[in-house]
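Removed: one protein chain of the complex. Kept in place: all other protein chains.
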Amino acid sequence: MDLEDKLLMMPGPVPVAPRILRAMSKPMINHRSMEFSKIYDDCRKSLKKIFNTNNDIFVISGSGTAAMEAAIGCTLGKNDSIVAVENGKFGERFKIIASRYGKVIPAEFEWGESIDLDLVEDKLSEGAKAIAMVHNETSTGILNPAEDIGKLAKKYDALFIMDGVTSIGGDEVMVDKWGVDIAVVGSQKCIGAPPGLSMISVSEKAFDLMEGVDSVPYYSDLKAYKKSADKELTQTPYTPAIPLFYGLQESLNIIMEEGMDARINRHRTFAMAVRKAMESMDIEMFPSLNEYSGYSNTVSAMKAPESINGNDLKREMLERGIIIAGGQAHLSGKIFRIGNMGNINANSLLTTLQSLETVLHKHGHITDFGAGIEAASDVLDKVL
Amino acid sequence: MDLEDKLLMMPGPVPVAPRILRAMSKPMINHRSMEFSKIYDDCRKSLKKIFNTNNDIFVISGSGTAAMEAAIGCTLGKNDSIVAVENGKFGERFKIIASRYGKVIPAEFEWGESIDLDLVEDKLSEGAKAIAMVHNETSTGILNPAEDIGKLAKKYDALFIMDGVTSIGGDEVMVDKWGVDIAVVGSQKCIGAPPGLSMISVSEKAFDLMEGVDSVPYYSDLKAYKKSADKELTQTPYTPAIPLFYGLQESLNIIMEEGMDARINRHRTFAMAVRKAMESMDIEMFPSLNEYSGYSNTVSAMKAPESINGNDLKREMLERGIIIAGGQAHLSGKIFRIGNMGNINANSLLTTLQSLETVLHKHGHITDFGAGIEAASDVLDKVL
Amino acid sequence: MDLEDKLLMMPGPVPVAPRILRAMSKPMINHRSMEFSKIYDDCRKSLKKIFNTNNDIFVISGSGTAAMEAAIGCTLGKNDSIVAVENGKFGERFKIIASRYGKVIPAEFEWGESIDLDLVEDKLSEGAKAIAMVHNETSTGILNPAEDIGKLAKKYDALFIMDGVTSIGGDEVMVDKWGVDIAVVGSQKCIGAPPGLSMISVSEKAFDLMEGVDSVPYYSDLKAYKKSADKELTQTPYTPAIPLFYGLQESLNIIMEEGMDARINRHRTFAMAVRKAMESMDIEMFPSLNEYSGYSNTVSAMKAPESINGNDLKREMLERGIIIAGGQAHLSGKIFRIGNMGNINANSLLTTLQSLETVLHKHGHITDFGAGIEAASDVLDKVL
Partner (left out) sequence: MDLEDKLLMMPGPVPVAPRILRAMSKPMINHRSMEFSKIYDDCRKSLKKIFNTNNDIFVISGSGTAAMEAAIGCTLGKNDSIVAVENGKFGERFKIIASRYGKVIPAEFEWGESIDLDLVEDKLSEGAKAIAMVHNETSTGILNPAEDIGKLAKKYDALFIMDGVTSIGGDEVMVDKWGVDIAVVGSQKCIGAPPGLSMISVSEKAFDLMEGVDSVPYYSDLKAYKKSADKELTQTPYTPAIPLFYGLQESLNIIMEEGMDARINRHRTFAMAVRKAMESMDIEMFPSLNEYSGYSNTVSAMKAPESINGNDLKREMLERGIIIAGGQAHLSGKIFRIGNMGNINANSLLTTLQSLETVLHKHGHITDFGAGIEAASDVLDKVL
């Protein structure tokens, strides 16, 4: 029997609250109507609060990657250069996208390593038009120093393009304060909505620097998004994915009801609970931190223990109805990742940790039941 | 009270059947799982039947425009040229997209005019790598001669890129027989699903000609779609809009249940009913046909009568709960358009015509009730 | 292909607005919780406005018949007598139910005939404890004189039990002003919700007269409903049909948004439009009115024309996607009925009339198209 009750604890897509699913099942409307305009306006207003910005915000019908391409493709001309910071898979993606539009100055670190700000500054001093960085590197569970990079970008007068795909909506992101010119988030992560939409904030400076850029992609042309959004009835340039807008609106309502402070606190507490549980079960965190970085508060990456390969662990968790993630690319089998993004409750997290205890116990990594749960419960009881 | 019961009779988005809405409200799944893979496989299999092709078919999370850009952007290098046939707004869009990637050889006609094949052949003979044409020009209600263009493309060894956004799924499209190398359709038109997805078929020849093309867009890179689709578990390169895939699968189920022959017949009959009703009410069709063109079978464009401007007519229909379309760009106010795409029944069409009768009667364009309905009923009774 | 788009124009179940369907798909809750209590309270509050009463109101998980039995079974002891007014099928039902609990004094009229108040008064003067009457007789399309019966009941100090199953929520019902001691309505009629619930208002006098009644049914024991409703957390005595309560709450929200005055006006206008269309198409109304009765404003019953039997007419309408009703019991084939209850719009009504025109035209009853629609449109344009 298919009960559709698997627990999604991977770093996106996340479980979608029933009220969001119901919102998505509304009948279609004309996308050039007052009704749609109100929905889009409402979403943009809430998003500004979540991004902490007064910049323009647009919603693209496409995944976070479409928005990453919009950020790069609209600002980077053939002869422009960009510092692409890479310490994980999504940093690498920025680099690859950038290489299709302009000149890349790579600032590369081992996946899982922290960013060396001095090295980044050296690269910036070469005279780049922009710098692109992933705030919360989903592939390695590290939180990169966005505020520091913002300061460097300012110092060198470079546009700061930030992938906040798995931080915005779950962890603190201060777009205006940090000087992020273009910030990007996906719908299916901390926002708690289904996948298919991406949201992007764009500063005036970024719009100014789009002038004269050749080879701008058509579908993700931010100037077209601005032009349509500025019409009397706020619109998107191309037909939007209406049901996903319904879902986004409802998920933003949920965020407004919870309040961003409470939401950030919840994400941080849950991630702390995961880390404490891991510590109590003798499982090592994967990222190497330095003074500027932190563990991600939305996805935790752990080294697979000797007794069980990361992919086997993922598979055995799946057999118990819980979907966690393994490692990507060369990290496959070496790490496993547990997400705590979006609208999940403490019981979902505890169930996950409990299943993990059972699997680790079965493979002889731990001998007693209960230590992980107790450690996590101690942390969670603060927010329950 | 909001009863969510407005009748969408514009050329997309179309009314979405309740069972499709229910399918969309399923819980999220892992997009790298067997479950998702099966859904994607199932969709691709049905789409091949609807496109009448053995070519590869991919689903992009983005509107039809994203797929148009994929078609152009992946095949057209900076120094490649393409014949862009334009006799309406979407032909114009092809031209604009193409101008961002390569060299455009325009084959332009007045919007609403038929295509002159000799002129197109002249352009092709200049040595273009490709030719792009809109099959069913939504903005003007004309059906362009796809098979003839296919023959010309073959003769001049050019790639044939066809926008079938508002024909595929509703009217006959023979991708392989007509020699269409890349064909594109949107989810929210004749397919009957919500907006947000586009489907694209790609021939081997098209893939061959992608080699060496520079500046390929990242999000809509068809080679990435092929690589992911060819994996052991069929995938998309980036996180897909899962609920829309649920909806697409269900809408394709509906199409398979109806059968494409019956579906095409239904669309053709409905469009004929609209035309007969217009004739009986002394309303002129907008497009000028030649021997190669036809009236669209999925959207009818009519000249607004003297007594009422097209936009006023649209507004008064809206007041009666029925959403039709006006004219786009310079055609605004001059024409009005009625769609009959997707999963609508005869009663929806009759209600639309009846409301139109009432509006036209109110403005003195007609003096008696019933002629339009009677004319339409005569045609519809064949398929009821 | 099953598009689930048949139009329900019978006198219940009625089409249910999508937002009500979505409300019904909420997850289950504890029926002894604050959440449920709030929903029930909210429904009861709105229902009091619709019933125009300060009496207690309860919701029974069961059809209108369950509530009819509650009204009779709780008040009528073995040796008590009740005047049962019958001029249609539901009047007959009251009589049959009453005969299971006490003594029936029948006040019978031909189905479709109007009630003779003098005859009713004669029966009442025999000394009955109660009188039961159907306000809007669904089987014959007649509106019985509730206010007059209320006066007679008062004069003879009898309890007035009224079946408002197809009037309350669509037509004017003044429970307190008219002196209705027990009034009953079903969820699937003018209230616009799905079937499965019935709502019942009970006066203090009715509760007083329940004392000492033997053989009270257990499931529909109104004293149990009162006891549970009076608890700190408002409850039902037995587990309620939770999803239907969700649906009822949302349908009552819709009614409050529309406003009862507007809603009554809409129902009356729609019924008038049906009657005018019938007149113009030479179709006779079924009921025989007297000075005290009226045509129903929620369901119209018409005599089948010579050229087509009522059941055939119903079947041919069904083939056109529209569900109307035939006649019940001995009226089968002789009449047909069109409902205009709940949340329907003018287009649904016009589509129905238009299909009827087509069927009547096909059978030679009318020769021209349009007269019915024109007559109905004239009436409807007032409320559009």
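Going by the order they are written in, the chains are A, B and C; count residues from 1 in each one.
The rule is simple: a residue touches a chain if its C-beta (ideal position, glycine included) is under 8 Å from a C-beta of that chain, and two chains touch if they have at least 3 such contacts.
This is a predicted model, so every value here is computed, not measured.
Between the chain not shown and the residues A:257, A:291 or A:306, the one that touches is A:257. Screening A:127, A:321 or A:364 for touch with the missing chain picks out A:321. Although one chain is not displayed, chain B still touches it through residues 18-19, 22, 25-27. Seen from chain C, the chain kept out of the figure touches residues 4-6, 8, 10, 12-16, 21-22, 24-31, 33, 61-66, 69, 73, 96-97, 100-101, 186, 188, 194-197, 215-220, 238-244, 247, 323. Residues 1-5, 7, 17-19, 21, 25, 254-255, 257-258, 319-322, 343, 345-347, 350-351, 354-355, 358, 368-371, 373-374, 377, 384 of chain A touch the missing chain (whole complex, contact as defined above).
Keep this in mind: only the chains that are shown with their structure count from here on.
If each chain is drawn as a node and touching chains are joined, the picture has every node linked to every other. Comparing the CA-atom centres of all chains against that of chain C, the greatest distance is found for A. At the centre of the protein atoms shown, by the Cα-centroid criterion, sits B.
One simple way to say how far apart two chains are is to compare their mean CA positions; for chain A and chain C this gives 54 Å. Chain C has residues 18-19, 25 in contact with two or more other chains.
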